[in-house]
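To start, I am sharing the structure in question, which I have written as structure tokens.
What you see is the complex with one protein chain gone and the rest in place.
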Amino acid sequence: MSKISVQEQDFDVSRELRAICNGRTDIGATVSFVGLVRDMNLDDSVAGMTLQHYPGMTDKALQKIVSEASQRWEVQDATLIHRVGELRPADQIVLVCIASSHRHDAFEACSFIMDYLKTRAPFWKKEQLKDGSSRWVDARESDGHAAGRWEK
Amino acid sequence: MSKISVQEQDFDVSRELRAICNGRTDIGATVSFVGLVRDMNLDDSVAGMTLQHYPGMTDKALQKIVSEASQRWEVQDATLIHRVGELRPADQIVLVCIASSHRHDAFEACSFIMDYLKTRAPFWKKEQLKDGSSRWVDARESDGHAAGRWEK
Amino acid sequence: MATVLYFARLGEQLKTSSEELSLDEMGTVGKLVDHLQDRGEPWSSEFESGRILVAINQEMSDFDSAISDSDEIAFFPPVTGG
Partner (left out) sequence: MATVLYFARLGEQLKTSSEELSLDEMGTVGKLVDHLQDRGEPWSSEFESGRILVAINQEMSDFDSAISDSDEIAFFPPVTGG
């Protein structure tokens, strides 16, 4: 049921929501998360970023995360899109849409997917700073803790 | 900062997200909730519904709920649209968009607003059933509990 | 004169959505409700349930709240939007 996509091109939230709800009259709630590129990180001005990934693994990893969410919560449909390549401030990076008959299931499943994606999906950000230098973004400890709260 | 609207016309999630993010490069995450009309409720087939409200109070009540969310969490911007009038299955009823630099703040604020809206905003649904009858929808005890979990 | 409003199922049952009322000695919502129930059916039963909510001047309030002739007092069933 779910749609997983790793792509360079941008996405449109309304279009993805319409695709999920298309012709269905049994969906009570959708929750959508969009992650965006910010122009500041660790007090430095960010001019852009490159998203590298592990092509053979990303699809599998995302599929697994969505499957786990669907086992834990009532998920009628899910869409997960992650962009790769060159991005600029204010660009959309990632989209997670969850459709459910219960709003709390939709919120929890969506939040869980983002927490797991941030620790288990093989994507890496390299930032280009406004001073011309570039650097790989370090994983944040808080993301590890966020994923940890879903463990039993 | 926030946009509150009670209206008969439909809304478009992407357009509202663009309005929030327009020209800004400091937003890291948006979470959007959409509530939809289902064609079944309590085992009966629903043909449509009418949303009545208390015009003098709805704006104030929604503003208050959004303000409270903005005090509890880091909210960069918020949009809350609630439709009134005649709706049919699969129609959108309500939209809550939250922009924040932290995804957990966005998820919590959005979920909180929906829980409070369901117990404190003066809207009432009347369902038209497929057998020609109509009925006022009863408040669900679970919504009271959901709102209660945010109390200290 | 206070404005008294009735919404949704309550308004339908009472067959009125609004009236102007002189509150006289009715200094609280509870006293006003007693007065309304004294009108007999369907007023008596509709306010009996204990599930009717009240807003004073568009703010959620309760049956102990004070009211005066300049107020807008709204009665309604639990809300079901969203």
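Think of it as A, B and C in the order they're written, each chain with its own count starting at 1.
Simple rule for what comes next: a contact is a pair of C-beta atoms (placed from the backbone, for glycine too) under 8 Å apart; a residue touches a chain by one contact, two chains touch by 3 or more.
This is a predicted model, so every value here is computed, not measured.
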Which displayed chains does the hidden chain touch? A
Residue among A:Leu51, A:Val75 or A:Ala106 that touches the chain left out of view: A:Leu51
At which residues does chain A meet the chain that is not included here? 35, 51-54, 56-57, 60-61, 82, 93-94, 114, 117-126, 136-139
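We take it that only the chains that are shown with their structure count from here on.
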Classify the inter-chain contact topology: is it line, ring, star, complete, or other? line
Roughly how far is chain A from chain B, going centre to centre by Cα mean, in whole Å? 23
